[in-house]
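Removed: one protein chain of the complex. Kept in place: all other protein chains.
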Amino acid sequence: MITLEHVSFSYANGQPSVKDVSFHLPKGEFAAILGPNGAGKTTTVRLVDGLLQPAEGRVMIDGSDLRESRVSDRARKVGFLFQNPDRQICKNTVREEILFGLRTVRPDLSEEALQARAEETLADFSFTGKEEPFSLSRGQRQRVALASILAVEPEVLILDEPTTGLDYRECCHIMDRIRKMNEEKQVTILMVCHDMEVVLDYARQALVMADGRLLACGPIRDIFRDTALMEQASVLPPQMIGLGLRLGGTFLEADTPDAMADALIASLRKGGTEK
Amino acid sequence: MICIQDLSFTYKNGTEPALREVSLTLPDGDFLGVIGPAGAGKTTLTRAIAGMIPHHYTGDYYGSVTVNGLDTVETPLDQISRLVGTVFQDVESQIISPVVEDEMLYGLENFGVPRAEIPRRLEEALGMVGIADLRERSIASLSGGQRQKVAIASILALKPQILVLDEPTGELDPRSSRQIFTLLRKLNEEQGITVIIVEQKIMLLCEFARHLAVLNEGRVMRQGEVREVLAHAEDLEAAGVNCPRVTTYSRALSARLGERQPVCVDLDEAEALTRRLMK
Partner (left out) sequence: MNNLFEYVPGNSFIHRLNPITKLLLTVVICVAAFVTDRLPVLLGLLAVNLLFGLIAGVAGRTWNILRGLLKIAVFLFLLQALLYRGGNPVFWIITDQGLLTAGKVVLRLVVVCMPLTLALAVTRISDLTNALTQVLHVPYPYAFTLAATIRFIPQFVEEMNGIMEAQTARGIPFDTARGLKKFSMIVPLCAPLLISSVRKTDQTAAAAEVRGFRLRTRDSAYKRYPFSAGDFAVFACCAAILAGAILL
């Protein structure tokens, strides 16, 4: 669904650049980009959405080169959730906000169809539609931004640190909703996220970046267990993976607190029978 | 010492109280982590300690806050500001100068730090945060993380006795966040500076803070040593605050083994507990 071939890009003003990055994500993938500040993660997702044009190489979405269409035309296919929802929200009520996004991207739909879709999205997010976005909390505003993007039913969803500034509960709301889209509608997800616990809980694939280069790409658990790689990208693996690495043996496979506890109980039982 | 007694506050245009009967006492040299869901009153609490409430943000104010014996309502804001340094949540709006060096000078000049001392203070503060090379740069040319460090350095230069930080690592990656916490610990241990930090990153709080205060709907729902607070993980989760995975792990063990296991707050403890149980 998303393909990058030898993509390079650098800003004139010294913002992080991207050097010779290639990867492919099939439809329905849920991938996260890991790496320190300045590694080029945000630059990469901007390139994927076409907000930036690569200096070299090419970016393809669903087989078509991004250079052949405009960002604004692609909004129907690719949704982008930014870190700061306040840059997207511009209407007085949640309903208008959702309708505004829909009207822009789907001028082909009739007014009734638009209304019906907005209604469906509102119900899905448990909004009444009358809420005023700017009097809601940051987490709620992020949900409004997400709702207005998902109403369009994109095939690809890009997330740039979507949970920054949110509390744990708000973070789960947002991420659960995104997971649902991924599982039920096979929406391809590419996210940048600094919280490794969130990454482990939700993503399946990891892309590791440092200094603008792609260091590795693979299943999330394998990546986290690669100690040398994590060091190189200055990423601290999630706690349960870290604990598993320290304890070794059957604990290596456990990645949640419950699985870790089960592993201990199992090893105690096994120890007991051996005695 | 900071002493907050039965503090309730409603912003001038607010409908609901942002804080409700909050009482907290912080001894000198404490390291307090404040956590809680959005809208719990965390930022309001930092503003009350820094004297911005009621001097800058007005509203209905009940109860009292004293900082080193000074009542924040009766003491002029400038006098409180000499004691309490504040790092805002929105770094963008905290920085008022277009160049790093000027931002560093601003508070130093206003508070009348002797001219001879200014260059040293400036270099020290930049060095502590690790941004000595950014001194001549314009703020517009810096990344979000670098700006956050500038904001912190400009407050450190003022040598406050109490440091209040409202989510200072929001824009930072895990490595830089750790650097900031390590720096705060150093200031806390070596110079005895009291640190009050609002933070969503629970793992860092558990590792670095001595005490935790959990806020929910304007009230302090739990306060105490980190371990004590984490022992009530169910309550925290009901309020929308997660615990570190290692804490959840030790709880899972308690449930499976049918006997109460010690609460783990970091990886070392979790490893030690597991090894002990396996013997």
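A few remarks follow.
To keep things simple, chains are lettered A and B as they appear, and every chain counts its residues starting from 1.
Everything below uses one rule, namely that contacts are C-beta pairs under 8 Å (C-beta built on N, C-alpha and C of every residue); 3 or more make two chains touch, one makes a residue touch a chain.
Just so it is clear, the model here is predicted, and its values are computed rather than measured.
Here one chain is not drawn; of A:29, A:49 or A:255, the residue touching it is A:49. Residue in contact with the omitted chain (choice from A:64, A:104, A:128 or A:227): A:104.
Of the listed positions B:18, B:40 or B:108, the one in contact with the omitted chain in the full complex is B:108.
Only one of the listed residues, B:72, B:86 or B:176, touches the absent chain: B:86.
Listed by residue number, the positions of subunit B touching the unshown chain are 50-52, 55-57, 77-78, 81-82, 84, 86, 88, 90, 92-99, 102, 105-112, 115, 118, 136, 138-141, 154, 158.
Seen across the whole complex, the unshown chain contacts subunit A at 49, 51, 70-73, 75-76, 78-80, 82, 84, 86-91, 100-101, 104-105, 134, 148-149, 152.
Definition applied: only the chains that are shown with their structure count from here on.
Rounded to whole angstrom, the centroid-to-centroid distance between subunit A and subunit B, based on C-alpha atoms, equals 29 Å.
Put simply, subunit A touches subunit B in their complex at residues 13-15, 36-38, 137-139, 164-170, 194-197, 234-236, 238-240, 242-243, 246-247, 251, 256-258, 260-262, 264-265, 267-268, 271.
The touching residues of subunit B, when paired with subunit A in their complex, are 36-39, 141, 143, 145, 167, 170-176, 178, 200-203, 240-242, 244-246, 248-249, 251-253, 255-257, 267, 270-271, 274-275, 277-278.
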